[in-house]
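Report on the following structure.
Missing here is one protein chain; the remaining ones are kept as they sit in the complex.
To keep things simple, chains are lettered A and B as they appear, and every chain counts its residues starting from 1.
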Amino acid sequence: MSTTTMEPQGPRPSRITPARIGVYAFLVVSAAFFLLPLYVMVITSIKPMAEIRLGNLFSFPLAPTIEPWIKAWTYACTGVNCEGIKVGFLNSFRILVPSVIVSIALGATIGYALSFWRPKGANFLFAVLLLGAFIPYQVFLYPLVRMLSTVGLYNSLPGIVVVHTIFGLPLMTLLFRNFYAGIPIDLFKAARVDGGGFWAIFFRLMLPLSTPIIIVAVILQVTGIWNDFLFGLIFAGRENFPMTVELNNVVNTTTGEREYNVNMAATILTALVPLVVYFVSGRWFVRGIAAGAVKG
Amino acid sequence: MKPRFFRSIAAQIALLPAWLIVIFAYLGTIAWTIRISFTSTKVFPTYDFVGWKQYERLFATDRWIISGQNLFIFGACFIIGCLIFGFLLAVFIDQKIRAESVFRTIFLYPYAMSFIVTGLVWQWTLNPTLGVQQTVRNWGWQDFTFDWLVRGDRAIYVIAIAGIWQASGLVMAILLAGLRGVDQELWKAAKVDGIPTWRVYLHIIVPMLSPMFVTATVLLATAVVKVYDLVIALTGGGPGISTEVPAKFVIDYLFNRQNVGLATAASTVMFVTVLVVLAPWLYSQYFRGQRGRGA
């Protein structure tokens, strides 16, 4: 055996190759690029203005303070109102909850009907819905404003919910249609043979199977609607401005010096809900992206 | 094909809201918008007919031309940047690394945030008076200059950088799913053949992932056309009108400048452009594939 001990045996000697170092170097530098703005945001929000004026963006606060957070939440000014970003936070919730529920309920029903029942014109309906997902919203805006003001919903909470439902529908329908397309048609046939009607099959058979896709849909809609700016700005009305619009107003309301620490605190507060959803949902969020992206 | 004989009145009733939305909110509004674009409407609709006048005025407006150019610059930088960066992230993450999920989480989190938040963060980070430029100067490099945010010829690139920061993770997630779907035996075969890893990616994997690249490109392109909040938060269209984009042009003329006729003409141009680009892709993606599946 003494002659073979010099021979290669066992695992290849593990070497730290330059390529391996390169991989980690790239990943770490990239991670720094992605994390830097978050770091700057947090660090700025707890600095007093005196330190910010020094222009040391990355340095740790010498005298950390939560005052900017309090101001941002309770008494930062948007225009003449000085009630802080909490108004927008509440508005966003009031918009979010009904919009998410209505758009998912509608999307699930339509996706189910399109997948299994294929009524006349289903293909045309789906084609237009799909197109709606890609068309710039600007085409719809003006007539929609006029229609909603005719029925008295312009600048109101129900109005903005309707708008979110309308424009959430393509993605929701696509999501559920694709999901139901993966369910064996034989299951549906069996239910039909057993005498199930449209709603019975939907509520008793399909909906209980749909939990995963409903979770995905909730994640997509919560982040999507919370992050919306355009519709909130145009359709919600002053009383109901969502948090993103309020945030922009806070930042652009300058009386004297711009309070960057307050602005950053308000920004973090606005980003908080989707970030929490993202970190809690983890793989579901990725699944949502895939579900929305993969073809029918 | 799924059987057509399972019909039900209930199904039609269930689809009623969808039909209403499609007919009124989509088709109706598009038709209406196009109709108004041929009128002289200022604030309240007047249904005269002025031919292509609004369109002629539109293309004689500097602001619109600049918007179009910006959209092109931003779109090209943003899409190419996201695709390359996102692809690299996906490939590097796929190298059996430690703490993979940590890196994945970090690369994707900006995508959960709104464009408004993204814009404000980058505006603060890159503002020349107190941001990165001043910080680096404080460190001793007195001549360091990075003032793209306030330079008319560069600000649009800052918007692209912020966009890439926000959306590269999306491309990474899509491509990573594709990479994970590659048959492991293919890698083994390439190893036995002695093909260097980077060549396997370039010659074998990238062609295999082309559908995912297309999907990612379509998603990014949709975001490009819709880009509005990012510009609002980051530059407000400035300095001057150097970072104006079509989406902002339309909103401004609809609600602030009270020139609905011109705004609708602009949105019609946007609509037609998108339609021309998208129609073939949509058709091949959803309807040709469906026929194959039914067999």
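In the analysis below, a residue touches a chain if its C-beta (ideal position, glycine included) is under 8 Å from a C-beta of that chain, and two chains touch if they have at least 3 such contacts.
Everything below uses one rule, namely that contacts and distances are computed from a predicted model.
Taking the options "Depolymerase", "Fis family transcriptional regulator", "Ubiquinone biosynthesis protein UbiD" or "Multiple sugar transport system ATP-binding protein" in turn, only "Multiple sugar transport system ATP-binding protein" matches the UniProt protein name of the chain that is not displayed.
When the missing chain is restored to the complex, the residue among B:Asp48, B:Asp143 or B:Asp183 that touches it is B:Asp183. Interface with the hidden chain, as seen from chain A, comprises residues 4, 7-13. The omitted chain makes contact with chain B at the following residues, 183, 185-186, 188-196, 199, 203-204, 207-208.
In the analysis below, only the chains that are shown with their structure count from here on.
By the touch criterion given at the top, residues 23-24, 26-27, 30-31, 33-38, 40-41, 44, 52-58, 106, 109-110, 112-119, 122-123, 125-144, 146-147, 165-166, 169, 173, 185, 188-189, 192, 197-199, 223, 226-230, 234, 244, 247-248, 251, 260, 263-264, 267, 270-271, 274-275, 277-279, 282, 285-286, 289-290, 293-296 of chain A touch chain B in their complex.
Every residue of chain B that touches chain A in the complex is listed here, in rising order: 2-4, 6-8, 10-12, 14-15, 17-19, 21-22, 24-30, 32-33, 36, 45, 85, 88-89, 92-93, 95, 97, 103-117, 120-122, 124-125, 129-132, 134-135, 137-138, 165, 169-170, 173-174, 177, 211, 215-216, 218-219, 222, 225-226, 228-229, 232-233, 246-247, 250-251, 254-255, 260, 263-264, 266-268, 270-271, 274-275, 278, 282, 285-287, 289-290.
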